[in-house]
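With one protein chain removed, the remaining protein chains of the complex are shown where they sit.
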Amino acid sequence: MISTHLPALQIILPLLAAPLCVILRNGTLTYWFAVVVAWLAFAVSALLLQEVNAIGVIAYKLGGWAPPWGIEYRIDLLNAYVLLIVSAIGALTVSYAKPSVDQEIGGDRGYLFYTAFLLCLAGLLGVTITGDAFNIFVFLEISSLSSYALIAMGRDRRALIASYRYLVFGTIGATFFLIGVGLLYQMTGTLNIADLGERVAAVGPNRTITVAFGFMAVGLAVKAALFPVHAWLPNAYAYAPSVATIFLAATATKVSIYVLIRTYFTIFHHDFSFGVMALGDIFMVFAVLAMLAGSAIAIFQTDIKRMLAYSSVAQIGYMVLGVSMATVLGLTGGMLHLFNHALIKGALFMAMGCVFYRTGSVSIESMRGLAARMPWTMAAFVAGGMSLIGVPLTVGFVSKWYLLLAAMEQNLWWILVFLIIASLMAIIYVWRVVEAAYFMPSSAGAPTDIQEAPMAMLVPMWVMVLANFYFGIDTKLSVGVATRAAKFLLGDAS
Amino acid sequence: MEWPGLYNYWIAIFLMVTGLYLVMAPQNLVKKIVGLNVFQASVFVLYITMGKVTGGTAPIIAEGIEVYSNPLPHVLILTAIVVGVATTAVGLALVVRINESFGTIEEDEIRELEEAQEDAS
Partner (left out) sequence: MSAPDLMLLALVIPLIGAVTIVLFGKIPNLREAATLVTAVSLFAVALNLLPVVADGGRPDLNLIEVLPGLELRFTLEPLGMLFALIASGLWIVNSIYSIGYMRAKKESNQTRFYVCFALAIFGAMGVALAGNMFTLFICYEVLTITTYPLVTHAGTPEAMRSGRTYLGLLLGSSIGLQLAAIIGTWYLTGTLDFRDGGVFAGHVQGPVIGLLLFLYVYGIGKAALMPIHRWLPAAMVAPTPVSALLHAVAVVKAGVFTVLKVIVYLFGSDFLRESGYGDWLAYIAGATVLTASLIAMTKDNLKARLAYSTVSQLSYIILGAALFTPLGAIGGAMHIAMHALGKITLFFCAGAIYVASGKTQISDMHGIGRVMPFTLFAFFIGSLSVIGLPPMGGSWSKYFIAMGALESGQIVFVAVLMISSLLNIAYLLPIVARGFFSPPSDEIGSGNVAATKIKEAPLLCVAPLCLTAFGCIVLFFYADPLYRLLAPIGGG
């Protein structure tokens, strides 16, 4: 039966498709192939979520080997939800990719892009689906290695150096995580996350466990680009090819946050992580700093892709903030923002991709007067920007609202103040672009023959934008799943 | 447990710190990759060490042997080595490309070129 092997299919599909792309070699052919694979992966994850909703946790033994020796794929509400996000963004991004990839990378080398893309997708899905701590490391490296390649494909030569820096940071981060996993194995004799969860608690907080805890916290913070170890992110996003930026910005850091949640709620029990070790207090400070510093730096950027990248640093702060509160409301808010920010940044970077496709630049100068020439693209940017700010009826509002409720529940009034300040700063940096696009004449040297982006890019972009509004108005699905996942993680059965 | 106790761990820590230093200190991009490799090697040593069972032999089934070392860390580290090699390969490939387009692999010089480009654009 195929349905019993859905978890394996989720990974094998993109993983096998990637080398096939190299064999196919033809740009157009690989594009359609990648589109089909990505949508199939999306279908699989949708089915998985449905199944998890119906029957609860799915445990799948890869190759029939029983844990703790074999690798187990274990899907509960939390990672079913993240799988859906990653595969949905992947499918939409690759559908959008063709014109942009043909232009920025070249039609004859396009197959390399789709290969790396599918590998990256497989890696990210793998990190999410697996129930084995070491396997997380392996998949993390698969996704990272392919994303280094994706970033290095950028046309600007600074993309190479950005990719190199990301490689150094990323490898250190992943290796720190690996050290943590090793130390945990030493104490418990298992790598299976569910087993680890039980045995770590049984072993109790001795020094090895504490050291593992610390290594993993630092490693994951680097991978998630949590302030102040975010330095690799802005340039990587700014100089990567447009399509790579869309995909990485919307998924890569999210998956790291997922691993963070998994590590500190399932492996180390939340009582230990947030009670004994007070991880929440540390992360909360960094999260708030990220929100403020990221937003403040974003205001002064002239390259809009880099501006959005700094905004991502700030938004990661929001997610970590929710997680650091370790309450049902906070965790719900953090996870909602995981989902919502993927939609927001996906839409915004897609708009920037369209702009780059037509104008060859994403500087604020090149935005001037663009609304008249590319009305649909700029309207999408405005809509995405509203969502980023957190205007009611968009997804951005929903997650911020939950974060606020969570902060108030614990009487953290200062967080309320900082959330509002960060939102005000978001208004400023989004507004700069809107003002340039709508209310300023084109600059003197600008090309005059700029047209609206092709339909192949507009349609996926607007699907993303409309999703921003749909999930901002009909919040039952996202809030429902996030709340139940949060309760599940906190062991709150009600 | 008298000094140096489980000296393997001291070696792992020494390698780890050396590796991290080598990643940060030099300006040369290739040297940084070397540092990264040393750093990863320290983790390999750590894993292999923890798999060792006192008095145990290599985990190959043979007659008359009762105590084996734990084979699982070995397997894990095989995978990790592969990942490490791949990372090194990608890293070096990037350095080659950087050298082609910047004409240097010294980070301070690259940074200057980058800034010049930023000002120009």
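Residue numbering begins at 1 within each chain, and the chains themselves are lettered A and B in the order written.
Criterion: contacts are C-beta pairs under 8 Å (C-beta built on N, C-alpha and C of every residue); 3 or more make two chains touch, one makes a residue touch a chain.
Everything numeric here is computed off the predicted structure, so don't read it as measured data.
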{"item": "Which displayed chains the hidden chain touches across the whole complex", "value": "A"}
{"item": "Contact partner of the left-out chain, one of A:Leu416, A:Leu477 or A:Leu490", "value": "A:Leu416"}
{"item": "Contact residue for the chain not shown (choose from A:Val203, A:Val276, A:Leu393 or A:Val459)", "value": "A:Leu393"}
{"item": "Residues from chain A at the interface with the omitted partner, ascending", "value": "391-393, 398, 401, 404-405, 408, 416-417, 420-421, 423-424, 427, 431, 435, 438-441, 472-475, 479"}
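The rule we apply is simple: only the chains that are shown with their structure count from here on.
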{"item": "Whole-Å gap between the CA centroids of chain A and chain B", "value": "27"}
{"item": "Residue numbers on chain A that touch chain B, as the complex places them", "value": "69, 134, 137-138, 141, 145, 148-149, 152, 157-158, 160-161, 163-164, 167-168, 171-172, 175, 178-179, 182, 185-186, 191, 363"}
{"item": "Of chain B, residues touching chain A in the complex", "value": "20, 23, 29, 32, 36, 39-40, 43, 46-47, 50, 72-73, 76, 79-80, 83, 86-87, 90-91, 94-95, 97-98, 101-102, 110, 114, 117, 121"}
